[in-house]
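A protein chain is absent from this complex, but the other protein chains hold their places.
Our next item is chain A:
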Amino acid sequence: MSLDLPAGRAGGHRRRRGAVRVRRSFLSRLDIHAAPYLFVSPYFVLFALFGLFPLVFTAWVSLHDWQLAGDKDWVGLANYGELLADEKFWNATYNTVGIFFLATVPQLLLALLLANALNKRLRFRLALRLSVLAPIVTSVVAVGVIFSQLYARDYGLINWVLGLFGMDDPIHWQNAKWSSWIAISTMVDWRWTGYNAIIYLAAMQTISRDIYEAAALDGASSRRQFWQITVPLLKPTIIFTVIVSTIGGFTLYAEPVIFGGGSVSGGTTGQFQTVAMFIVKEAFRDFEYGYAAAAAWVLFLLILIAALINYAITRGLGRSSR
């Protein structure tokens, strides 16, 4: 803090109050040095309580054969060994990654194009921008229920429409991997595309018009402007959305659970069981807490790895086109 005060006045002030200075200095030092930490502490206290403790405790549990309301025996890393050999876990991982790609790639591309369109001069621009954001305020459960009805085998709207085009055998969407993945991906996309589009739009508006004008003067088409100016300058934002989508995609739970009629098994043969569902099934249906805790930690590592890979890929965006 440097206030531009006349030196003499400040000095006199200090001299007059010299007597109380010693006693005050400890408190004021505490005020200056400790107060900021105190002010930010609520977040860290809450994080320690609800973030760090569960993380550490889960790690501790994962080293036991920990039955809910049952025996708890130390088994070391045995849960992890068993997990890595468990084909159901890998099936869940495969489903999670598959649904992630099927949902996220079109979602982010669509969001980018949508944001670009909304960034243009349009009639009813505000109304359009708001409507894009609308799905985010609907509850996941409502989305899941409505989409599950759309995709219902017997009375579903989508099978009815397909029937109009001559498809006689109704598709049982839950029955195969491909069909269930598509159904779940559309739920995810419906809800999150607008959210990402708004984030892109906000970032696009920070890009200076001058750059576009200069490019236009040089004869760059709007398409070229999009890919060579907008996208490279959006890179930090794209990295952010990719990482957030990765975390969301890898912890996907509510949509597939509702799609499966409330079961965490994800279809009769685990066609759409995600890792999050696998964890809940182990912990709260089979009561194997230790095993579920190990799976939760492996999921954490998987997300970390996937986020790093995605970060590396998106960081290279626009570089190749140089």
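To be clear about the criterion, a residue touches a chain if its C-beta (ideal position, glycine included) is under 8 Å from a C-beta of that chain, and two chains touch if they have at least 3 such contacts; residues count from 1.
Basically, contacts and distances are computed from a predicted model.
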Listed names "FAD:protein FMN transferase", "Transketolase", "Transporter" or "Cellobiose transport system substrate-binding protein", matching UniProt entry of the absent chain: "Cellobiose transport system substrate-binding protein"
Of A:V56, A:L77, A:V141 or A:I247, the residue in touch with the unshown chain: A:V141
Of A:A78, A:V97, A:L110 or A:A176, the residue in touch with the unshown chain: A:A176
Interface with the unshown chain - residue positions in chain A: 68-70, 88, 141-142, 144-145, 148-149, 152-155, 172, 175-176, 257-258, 261-265, 267-269, 271, 284-287
